[in-house]
Each structure stands twice: as structure tokens, then as C-alpha cells.
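Only a part of the assembly is drawn; its chains keep their places, and the rest are absent.
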Amino acid sequence: MKKIRIGIIGAGRIGKIHADNLLRSSQVDILAVSDLFAGPELEAWAATRNIGLVTKDSNELIHHPDIDAIFICSSTDTHVPLIQQAARAGKHIFCEKPISMDISKTEEAVAEVKQAGVKLQIGFNRRFDHNFKRVQEVVESGGIGDPHIIKITSRDPNPPHEDYIKVSGGIFMDMMIHDFDMARFVSGSEVEEVYAAGNVLINPAFAEHGDVDTAVVTLRFANGALGVIDNSRQAVYGYDQRVEVFGSKGSVTVSNDHPNTAVIATADAITSDKPLHFFLERYQAAYIEETQMFIDAILNDKCVPVSGEDGIQAERIALAAKLSSRLGRPVKVSEALELLKQSSAV
Amino acid sequence: MKKIRIGIIGAGRIGKIHADNLLRSSQVDILAVSDLFAGPELEAWAATRNIGLVTKDSNELIHHPDIDAIFICSSTDTHVPLIQQAARAGKHIFCEKPISMDISKTEEAVAEVKQAGVKLQIGFNRRFDHNFKRVQEVVESGGIGDPHIIKITSRDPNPPHEDYIKVSGGIFMDMMIHDFDMARFVSGSEVEEVYAAGNVLINPAFAEHGDVDTAVVTLRFANGALGVIDNSRQAVYGYDQRVEVFGSKGSVTVSNDHPNTAVIATADAITSDKPLHFFLERYQAAYIEETQMFIDAILNDKCVPVSGEDGIQAERIALAAKLSSRLGRPVKVSEALELLKQSSAV
Amino acid sequence: MKKIRIGIIGAGRIGKIHADNLLRSSQVDILAVSDLFAGPELEAWAATRNIGLVTKDSNELIHHPDIDAIFICSSTDTHVPLIQQAARAGKHIFCEKPISMDISKTEEAVAEVKQAGVKLQIGFNRRFDHNFKRVQEVVESGGIGDPHIIKITSRDPNPPHEDYIKVSGGIFMDMMIHDFDMARFVSGSEVEEVYAAGNVLINPAFAEHGDVDTAVVTLRFANGALGVIDNSRQAVYGYDQRVEVFGSKGSVTVSNDHPNTAVIATADAITSDKPLHFFLERYQAAYIEETQMFIDAILNDKCVPVSGEDGIQAERIALAAKLSSRLGRPVKVSEALELLKQSSAV
């Protein structure tokens, strides 16, 4: 039985999740993990998982002769150089989203991957969620006819720490980028134009960093459909992740997942438990499936389910949204990059 | 346009509801109302409704030459003689449930109605509820195949006053009789045997009057199906009226009606409003429809939707359940009457 | 007991519905009905309702000495002159929405009403719907904190006939105007800016008349909240009328009403019946309540629940949306009227 040998760059929360998910497969060995802050703690973690090499130097992984594939789970600013190095070294790559905050750089990295002929999968984990997959299947099968209106709700239970706000890249690039990918995924069409309305309603710290915490974005798709995404950095009732596609022959709607189906009726009200709290709970199975499909793509030389091009498109839309929010007008996705160059203010 | 002229005997809550519902029809005139406690208040009520005659004497209505149909909304012990008198006077009859506490008397009354050739409809209002009608339609259309299991939940929000407990006839004859009729209605089959388990869990007053306040009754139907009804005199969250029919090709289930569809999500829980509080709210439209169908049956000489025979059957099942609860064993519906005669203790 | 005497101008579908709803009250007499096409059919209809006067001339109603209040249910282009005449004649007025397609005219009419000191209620029936009322109550009571995002879905089961498309005033003024009013009602805040994206996806006839059949509109509210309304002229599954308000302490969401709660489970799927088909079914009780509150406002000299100012605001937002859709940019509600004057093209 062939095995894929993996190196993981970045041993933060998501890196460790991917590691444990990969270890569920009998066709995976994790040979090495690198992290800038590698130390005894990470070594202990690696030991219980039989991961032989722990290092601060990602180069050791990239140039490791036995490693087939690299998981890039380090901070966003490191993604592009790491992709380029890994591609040149002939390694397959799984990279967290977004590839970068700079589309030109993202495009260069993806081009390098293409030239190297290795596989690159982007970590848009939500595509693997049981609910959103079902939406996509129904739409693709024609079950609701031609899509007319796509609605995506995506709200976090808690805003990030202020330290993160500074470097997040803003709500459109950091948070809504998942929804831009979802919009493309469920509609089967490209987004051509966006109009973004945002506001700071939760924490003034967002304003201090030129960001918003609440946003409503209108989308125009190539197939004529219209869409809307709403984001909030703080839904006190928990992670709110819903999608609706309305079309000429009907609609398909998915609601949140809950920890149980219990309904409690008392003299006061009818009550049920809040949705699964956040992405770790909600997307637990989706994270497993995305890594399994990556391994499967390598083992059986299939297309990866989320390509570098998917990463580029989502970033383009996010950039257009960011510009729209600043300029107060709709922005075409195709004009975003040019507009950015013209506008030093953005 | 032909009009049906009505007399209403018994101007309590349900009598007044029927009156107002009848007045919605342009084909109905209410000529008279009688009540043992008729007085200025009832006269004022009647005046605003253009009801000419208010009397303490039900005979004035029964023998009124212009009255076509009598609504019997007085206490249960008066039903049988009033039905007999009205039938002999050639009036059509709408009678509240149960016809009586004594099946032999009920049978005599129904026989008299048959002989007189007038129409008699029994007030099993729940057959006209939008939810239960849909269950019956689905079952009758074969949508779930042959019925295998019938489940009926019926719980009141509050127990009745102790004064009423004394004269109610007990939970099986007073409350569960609706569910026995529902069981026949949705299954399309006769109940052949019952086993009743009851207990006093809410108010010891029920025990003092030889009654129970909580009951679970198993049913065996002629078509082989099994059923179960559960009753409670006190569901603190409101009126609980649900039905499920499970069959060889699937199931159909109806849940409660709510005052609105609002779902409120907060940091504590997901909450919605309690069901419609009690029968007046829940069966408002059903009460209207049952009287309209009675009027329609007279005007167009159709069968009434709930016959005297339906009244008899429900009483027979209720008696069997009462005996089963006392004897601690299953009782055949066909043996109930004979068993009652043998048993002076019941 | 005091009675309000009503005259109804316009005996189309909605005029007749209001008439029958008014007749449910013992405090209302309908003295007259006028319609341009009055004839034997309307006379027969009026006769069964004891309405004495049937005429083609609305002036007969407006100047009828015994009439207290006028219902204006005729075509939109007649609303302004009829309001002005009725106000001058000292009659209270219930007028269907929108007051007119021309805000200047609407403002003149409302000013005239104010001067005359009569009551004017606008027919935004949805404010009286059990679901939307509950949303408004929850928001107003602070149950979800400060509103951050308001989402309104409003889709018709079938597009109107092409004859109507021509004269409808367009989707924003004809259909979404209800949602603009709803946005103000549930948020408790004024809409300051809109961005409208529309498309023709259902029937090219809309394009021929400069209209769209599918639209997504972003709203900015004075209190900082953001909103989005989506409209479609054709939801094949039936009337889709949902609202969600998301705030700092939670959210409140209402879904559609259904004819029953039946859930059918078979070997294929779990199925339930479609929502109530269209506005007549969905808003049946809301129509009753809006007329009852109008009567109550007159009888007890209370404020009407939907004022002329509410009518003006909704029209202003609709105009801004129409302009936004044409201009392809966000439009402030405050600039819409000026913009319209500048732009002969709109």
C-alpha cells in the first residue's frame, strides 16, 4: 500500500488539526513538522504522534527527500514564498486560505505551481461541509433550475483579539473570503461585480485599523444571478453559517448544525440549544474530508477539489469588496487590481 | 336563497361560539336561544346578534314552527332527552360530545334520530382541524400504505376546576373521547380492544372522584394496527395536540400550531413561543368549519361529517377504557357494555 | 353604540376584501360603494351585504353627509385626488399603498390631510401580520439588543400579467415598497441610503417596460444598521415572506406560514406542504386587523398605526432604489427627489 509522506509547516491550531486528521488515514505518514516557535511542547506533541522531525526551519521539510507533500499552515505572509519553494522542490502543497493579501503575488505563486506540475489545494474547508455540499449538489443537478438569488450568512460567535485585527487583512480578505468561495461553489458561476456596505457596530478597534465588523455585500454573477453575503464578527448565539440558493424551479436552504435535537417546552417558552459554537465544532468533519481528498488526489492523480485558481478568484472578489467598501460604489472584479494600483489610498 | 333557521339550546361558552360562527354564513338565521339561566345579559348578547327569542324553556325552540335545526350545547345529561324531543319534532340536530355517559341511552337517542329521518351531527370538532384533516387525507389516499401504528398525544394546559371533575364522567369519557374519535378518523378502522393505564400525578382531587389525570391507552384496531393515546390534564407549556400515523409506506406526523413562527436566538438559547394556548385558539377555524358543514349537509341533503354512530363508537371505546383502567386488564370494545352490567363496582 | 359609516371607492379584489372584513365589526356600517365599472354584478354583491348605494361616481361617497370614512381601493393614479377631496370633505381615509408614484404629489396629499385634521391610514397590511408584529415587538423590547443587520425576503408565487407590468410603477414602487416599510417597522430606524441591483431572469417583458423581476437591495439605516431585501416575481414554491433582525444581543427570525404542520416521511424523502400560496391566504388575518385598528383609531381618536408619513417614507426609499438600479450606484434617500428632477432619463 502506497503511503503519502507529509511535512507540516506551522504548528498552530489549524496545523495540529490537519495533522490529527491526516493520521486517521492508514495511507499517510507525517514525517516532520516545523514551527518558528518549535520547542519541548511541540516535540512532546510530535512524539505522541510518531512524527520524527521537529524543527524551526521549514526548509528542512521542503527539501526533505522523503516528503511528498507540504501542508502550509503558517501565517499568511509566509504562504507565497513557501508555495514557491515547495513547488520548485516538487512537493504537492496544501495551503491555508488566503494564499496572500496581494493578488499579484498569489498569481505568481499559482503560476509557479502550474509550471512545477505539482498539486496545490487551498483550504476552503466549507466546501466539504455536509450542508453546503448538499446545496451544491442540488444546484448542479438542476434541482432548483437556474440560480437567481444566492444568500450567504456567515457570522462568528466572537470577534478576534485586537492583535489579530491589525494583521487580519480586513473582514473581506480574512472572513468573507470563505463566503466568496462559497458563492462561486454553490452557484457554479463567477462573481463579476460586488457592492460592499460595512460598518463598525461591535468594537471601535475595527475602525482604528481601517476595518469594519459588520458587512453586507451584493454580488452580480456571470450567469445573471444576484447574491448577498452578510458577515458579523459577533453573533452572541454562536457560529451562524447558512446558505440559500433560489432559482427558477425552487430553492435549497441549509441552516445551522446543533449539538442535539432536544426541544424543551416549559411554562415560559420552547427552547433548544444554540448552534455548534465555532468552526472547530462545525467543520470538524469537513476538515477531515478536505485532507482525505487531498491525499486521494495525490494517490490517484486526480484534480484537487479546490485549486489555486479558486484561491485567486476568491482573493480577487475580496479585493473588489474591500475597494467597494472604501469607495462607496460597486466595483467590478475585473477592474479591482487596476483600481488598486491607481489608488494609493486603499 | 334558502336559509337555515337555527335554535340554540345552552348559551354557555361553546353555545355562543357556535352562534357567532353560524352568523358568518349568509344562509343562516338564528331565531332563538334558550338557557336555564337566561336573563338580561343573554338578552343583550342576543340583541346584538338579532336573535329574536330568548327563553329559559328549550321546548319553545324545539317546537318553534320556523326553526329547522337545533344546536344542543347544554350539559351532557340533557343531550339524550333533547335529541329525542328534537328528532320527534322533525328538527335537524347538532349535539356536543359526548351524547351521554350511558351508551344504552345514547343508542336509543340515535335510533330515534334514524327513525325520524333528521340529521344528527356530533361535535367532534377536531376532525375539522387543518392538521388532522391532512393526516386523514394522506392515510386515506394511501400515501403511507397500510397503517401500522397510530399515536395521539392530547394534553390540556390546565386541569378543570374540581366542581367539573366531579361531573365530567372521567378522563376517558370527557377528554380522551376526542382522541378515540380521532383514532377512528385517521386510521379508517374500528377500535376493537383497549388497555388503559392511568395515574393521579397532578391533583389528588382526581383520585377522590375515582378519576385519573394522566393516562396512556393502547388500542388494537380491526385492520391489525396498534395505537396509543396519551392524555395529561396539565401540560404547562400549553395545549398539546399531535397525531402520527405510521404505515407500511411511511408516516405522517402533525405537530402543534403556534401563534407565530418567530425564533429568537440569544446568548442563552434558541427560543420560540409556546403553542396556541387551548382549544378555543387551536380549534377556532375547526369550529367554524364543523358548523358550515352541518349547514351544508342540511341545505344540500348530504351526509353529516360526524354521525350519531360516530358518537356511539367513541363512547363505547371510552367505556372500555374506563373499565380497563379499573380492572387492570385489556378490554374488548364489544364486551364493554356487558361487562359494565355485570360489574356494579364500576 | 357608536357606529362608523364607511364608503368604499374601488370594488376590485382588495376593496371587496376590506368590505367583508369591515362587516365583521358590529361598529361598522358600509353605506356605499363606488366603482368605475359598477353594474348589476356589483349591485348583487352589495345587496347581500346590505350596502344601500352603488354608484360609478366616487363624489357621491365623498360628499355623502352620513359617511364618516372613505376606503380608497381604486387604481394608484386616483389616490392623490381622492385623498385631497375626501380630506376637504372631512372624511377619514384609508388608502391602499402606494399613495402615488410621484412623491411631490404624495406629500401634497398628506399635507392636505394634516390640514383637514382627518385620519389617514396607509394599507401596509404586513405590519399586522402575526409574525412580523412579533419581530417588531422583540426588537422594540430590546430582546436582541441594537439591530445590526436586517434581512427581508419577499417573493411572489407568480409574476403579474404583462398588462399590469406596464403600469405597476416597477418592482421597487409596486412590490418592494412593502419591504421598505417593513424595514422601517422592524428596525425602528429610518433608511438613509440604498443600493439596488436588479436583473430580468423570469420574463423579458419586464425588461421591455424598463423593469426588473429580481432584485437585491442593500440598505443603510440611520442607527448604523445595514439591511438587505431580496425580491423575486416568481417563487415556484409559493409566497415567500421572511424577516430576520440580527443584533448585538441575538436575532429574531420569522419563516413562512404553512397550511398545516404535516410532515410526510416516505422511502424517498421527508415532505411537507408548500407555504400559504399568496397574500390573500397569508395576510387574511392581517387585513382584518388593519381595518379594525383603523376603525378603532376613529372611534377612540387614537393615532392610526400606519400614517401618511409612513407612506411618504416608503415611497422615498422606493424612488431611491429605482434611481440606484438605473444609475448603478448607491443613492441617498434624501437626494432621490432632487436627483429625479435632474434626470429626465429616469
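Letters A, B and C mark the chains as written, and numbering starts fresh at 1 in each.
Following the convention adopted for this analysis, contacts are C-beta pairs under 8 Å (C-beta built on N, C-alpha and C of every residue); 3 or more make two chains touch, one makes a residue touch a chain.
For clarity, every value in this text was computed on a predicted model and none was experimentally measured.
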Practice task
Enter the number of copies in the whole complex; the displayed portion holds 3.
Solution key: 4
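Everything that follows uses one rule, which is that only the chains that are shown with their structure count from here on.
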Completion exercise
Centre-most chain by CA centroid is C
Completion exercise
Given over half shared residue numbers means same and under half means different, the chain A/chain C interface is same
Practice task
Taking CA centroids for every chain, report which one is farthest away from chain B.
Solution key: A
Fill in the blank from the handout: chain B to chain C, mean C-alpha position gap in Å, rounds to 41
Practice task
Mind checking the centre-to-centre distance between chain A and chain B? Centres are C-alpha means, answer in whole Å.
Solution key: 59
Exercise for the section: Averaging only over C-alpha atoms, locate the centres of chain A and chain C and give their separation in whole Å. Expected result: 42
Handout entry: Contacts with 2+ other chains: residues of chain B
Key = 265-267, 273
Exercise for the section: In the complex, go through chain C and note every residue touching chain B. Expected result: 26, 48, 130-131, 133-135, 138, 143-144, 249-257, 259-267, 273
Exercise for the section: Note which residues of chain B are touching chain A in the complex, please. Expected result: 235-238, 265-274
Problem - Residue ranges of chain C touching chain A (in the complex, touch as defined) - result: 146, 148-149, 151, 153, 155, 195, 197-199, 201-202, 214-216, 218, 220, 224-228, 230, 232, 234-237, 240, 246, 248-251, 328-330
